[in-house]
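Take a look at chain A:
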Amino acid sequence: MKLVKEGAPAADAWTHVDDDGELPDGAAVIVSLARFKADRDALMGRNAPLGLRLQSHEPPADVAEDLTRFEVVALEFPVFRDGRGYTHAVQLRQRFGFDGEVRAVGDVLWDQIPNMLRCGVDAFEVADDFPLEAFEEARTVFTNVYQPDVSGRPTVFELRHG
Partner candidate 1 sequence: MKVFTANRLSDGAVVYIGDGETWVETLDAARVVTDAEGEAALDATAKAAVKARLVVGAYPMPVTVEDGTIRPDSVRERIRAAGPSNRTDLGKQAEMGR
Partner candidate 2 sequence: MYRYDEFDQTAVNERVVQFRGQVERRLKGLMTEEQFKPLRLMNGLYLQLHAYMLRVAIPYGTLSSAQMRMLAHVARKYDKGYGHFTTRQNIQYNWPRLVDTPAILEDLATVQMHGIQTSGNCIRNVTSDPFAGAAADEVEDPRPWCEIIRQWSTFHPEFMYLPRKFKIAVVASERDRAAIKLHDIGIRVVRNEAGETGFEFWIGGGMGRTPIIAKKIKDFVPKADLLDYATACLRVYNALGRRDNIYKARIKILVHEMGLDKFAEAVEAEFARTRGTVKLPEAEIARIQAYFALPAFADLPARSTAFEARKFEDRAFRDFVRTNVRAHKAPGHAIVSISLKADGVAPGDASAEQMDLVADLAERYAHGEIRVTHEQNLVLPHVPLDDVYDVWTALKAAGLGTANIGLVSDIICCPGLDYCDLANARSIPVAEAIQRRFADLERQHAIGDLKIKMSGCINACGHHHVGHIGILGVDKHGQELYQLQLGGSGAEDASLAKLTGAGFPPDRIVDAVETVVETYLSLRDGDDESFLACYRRVGMAPFKAALYEAR
């Protein structure tokens, strides 16, 4: 797997930890919602960066009060047709003002990247041979947008009127 940010491979400082896995001392770890709920106090107090992994049926609203503790929220896309992650990304950014990394993991496909970016995903865990060209295309495929998105750029409705 590789991590892609801003269209280029990026160093991944984070480790996904299983629900019963050891927490390496001082390491930046991403834990599941179940693990977080079970070990909340210990994890909140831990002196190391913390990330949260949400399955597609786990809305960010479930951890609204604790979101500031996380530097990364990884959203799982179990199959490409499960689009809940788009709404969850939008909610993270707009409703909860989450400004850490929102990472897409799972079944991420070439043609979904443009919309994931627009919904607030800014990091992608993809297979090693995933073409970087897809990220380039994602930035250029559509010049304008009809809906407001996390970028805050004006929509076509607005652009038409200055």
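Picked so that all candidates are chains of the complex that A comes from, given by their letters.
As a working rule, a residue touches a chain if its C-beta (ideal position, glycine included) is under 8 Å from a C-beta of that chain, and two chains touch if they have at least 3 such contacts; residues count from 1.
From a predicted model like this one, the values you see are computed outputs, not experimental measurements.
Asks: For chain A, which of 1 or 2 is the touching one in this complex?
Replies: Here chain A touches candidate 2.
Asks: Along chain A, where are the residues that touch candidate 2 in the complex?
Replies: 59, 80-84, 86-88, 90, 94-95, 109-112, 114-116, 118-119, 131, 137, 141-149, 155-161
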